[in-house]
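Every protein chain but one is kept in place in this view of the complex.
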Amino acid sequence: MNSIALKMLMGDKLKYFGLVAGIAFATMLILQQSSILVGFARQTGAFIRDTAQADLWIMDPQVRFSQDQVPVRGTTIQLARGVPGVDWALPLYQGFLRGKMPDGTRFTMILVGLDDATLMGAPPVIADGTLADLRRDKAVFIQADKPEKKLMMKRGGNRPLAIGDRFSANDQEAVVAGTYRGRESFFWEPVVYTTYSRALQYAPPERNSLAFILVKVKPGHDLQTVKAALEDRTGLAVRTNEEFIKLTADYILNTTGILVNFGLAVALGVLIGSLVAGQTFYNFTLDNLRHYGALKAMGVSNSQLMGMVLLQAGTVAVLGYGVGVGLGSMMGWIVASQGLAFSMPWYVPAFAFTAIISVCALAAWLSLRQVFKLEPAVVFKA
Amino acid sequence: MNKPRFSQWIVPALAGVGLSAMLMTVAAGDKTFPVAAPLAQPARPPFADTVSGAGLVEASTQNLAVAAPLAGVITRVHVVAGQQVAAGAPLFTLDEKPLAADIAARGANVQVADARVSEAEAQRAEADEQLAKVRSLADPRAVSREEIVRRETAAHAAASRLKMAQAALAQARAQLKQAQVDYDRLTVRAPVAGEVLQLNARLGEYLRPGEGTPPVILGDTRTLHVRVDVDEADAWRFKPGARAIAYLRGNAAISVPTTFVRIEPYVTPKKSLTGASTERVDTRVLQVLFAFDRAALPIFVGQQMDVFIEATAAAGAQPPKPQS
Partner (left out) sequence: MKPSSNTPAVACKAVTRVYGEGETAVQALRGIDLDIQSCELMMLVGPSGCGKTTLISIIAGILDKTDGACRVFGDDLAAMSAAERTLWRRENVGFVFQAFNLMPALTAVENVAIPLLINGVPRSQALERAGEMLARVGLDNRRHSLPSQLSGGQQQRVAIGRALVHAPRLVVCDEPTSALDHETGHQVMDVLRAVAAVDDRALVVVTHDARIFNFADRIARMDDGRITDITANAAAREAVPA
């Protein structure tokens, strides 16, 4: 009976391809939108992941996301160092800063200042130069990937900022000494790395200027215990990398409306997919109702019919899903190669699969109702 | 069965390709990056319970900014930076020419005064002789009364002039001596034995006392002190005499045990700290001095160190134990 069911399915090529294409389209839509949403969520944590040499971040309790500027007192570092279980504690500056390129192009950058002595918190890969170059006078590092998008000189320079260029950061001279590679960030502004003391020099004067303290926990000490002790001693918020990533993602996704927008897009994908796939499959079954009637007359039981319909639905679901995830993945490669948000962890295709199977199950159920309702006697009504 | 037709295998094939593309994408995951290694290891607390502070290295005599007592142009510099000098050794000399001329003039004055004394002595001797002559005459009527009185007066006057000339001589000598003292002050000398830490005195520069950078910073560097700023919030955890270990910035593998010297009893606003060039006062700190042997470290005065001080176990933070 199964071979009959499959041949029925594939016999009408137009309907068959239509079914598979409909489900593939729905799958692709769900996969694509979910992946972009996940990609955005991941990108919001890019800076934290790039800087994840430490276990804990000490910050002001009012910090809402990783690029928020709520500085704390400088001596907090010394307090943190005195907490039992702390292996080391180092400062990290981060702040938005205005700059001017050699040709006069104005731009806004995210300036990151690393502890002068250790340069802890450096970007993952130094593309050009070595990390030690950051210790040179006025040295800063810029991103190596696609500088023409974020660091283009548009007022006559007509090229992106490159090594050796001097630009002004808050009206003070900075020299590009190297380039780095890191994760794509949700924030559009280019991230510029320099040392902590130089960052303070560039930054507009403020009473406090220490953005974050990176804390490493001594091996053998419990992270949560140390975290609680640090909170107690400093009176500030202490977060693990994961907590900080989650905080940032939650804040950005909610305040920007990305979550709602892409959530709607995913829901729309499921809805359109349901309509297209469900409608096509339902029509397919109705068109074949005559044959189901004949089979019923010939003594095919309802459970066998159910098996046939479910096999057909399952087959188009799996095939359409396969084609759809392929298309979605390939579109993802294109999107990702452009540096846009796209991230497909295992649960995205799993979610898409669940959605598609549910849609097909619904369509199959609706179809089966028609088949079950069918009186075999209709076969004699020509 | 018939051989599979195009339409029968194309869709499963596409689905297979699609599934593998998806699996590849999932397996590839996000672009991953290694965790960057820091350039140097940060200092790690050596004690179970520590008070941490940023320290500034200084000489055991503290860093002495040697001042010039007078204004003037620098004509000679006797030392180079880094030189070990004995107490009293000359450091630099201001322009001596005006004072040298003054000394010569005053020397001449002494000679003049000296000559005047000789002259006055001669005149007094003559006056005394004249007086003696008339007094030795047997016949008082041989000389008039008036003549005797006149000669007596002349002898008095000569004696007075001699005294005056002698006083003038003493004054001229004192003036010469004063000029010589001023001359000596033009050469600035080391107040203690130590190392020339900074030399700002350069030939030909005009020096005004109490203005600008000190011309010479001097200090005893055989033993170094590190002045540690302890946050006031942590100050209660510090007990005088506690052990402390200082770590070199940039290479935490280099460290040195230190001995407690003293506490600056007055808690001051934080001044020199974590490398921030535009340091702003944001807290008050207790300054503690620790000494260490210079030979133990490749370190220089003025450098920053991370210092970890052993703290008494956080007793104060715990509620007091009830006595049983």
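Letters A and B name the chains as they come in the text, with residue numbers starting at 1 for each one.
Just so we're on the same page, a contact is a pair of C-beta atoms (placed from the backbone, for glycine too) under 8 Å apart; a residue touches a chain by one contact, two chains touch by 3 or more.
Computed from a predicted structure; not experimentally measured.
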Touching the absent chain when the full complex is considered, from A:Gly11, A:Pro61, A:Pro204 or A:Gly257: A:Gly11
Sole contact to the chain not displayed, among A:Ile163, A:Leu286, A:Met331 or A:Val379: A:Val379
Omitted-chain contact residue, chosen from A:Ile272, A:Ala294 or A:Met331: A:Ala294
Missing-partner contacts on chain A, residue numbers: 1, 3-4, 7-12, 290-291, 294-302, 304, 375-377, 379-382
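As a convention for this text, only the chains that are shown with their structure count from here on.
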Interfacial residue positions of chain B with respect to chain A in the complex: 7-8, 11-12, 14-22, 24-26, 29-31, 33-36, 38-45, 48-54, 229-231, 233-234, 237, 249-250, 270, 273-278, 280, 282-283, 285, 306, 308, 311, 314
Contact set on chain A toward chain B in their complex: 10, 13, 16-17, 20, 24, 31, 42, 49-50, 52-53, 73-75, 77-79, 81-82, 84, 86-91, 115-126, 131-132, 181-184, 196-197, 200-201, 205-209, 216, 218, 318-330, 332-333, 336, 343-346, 348-349
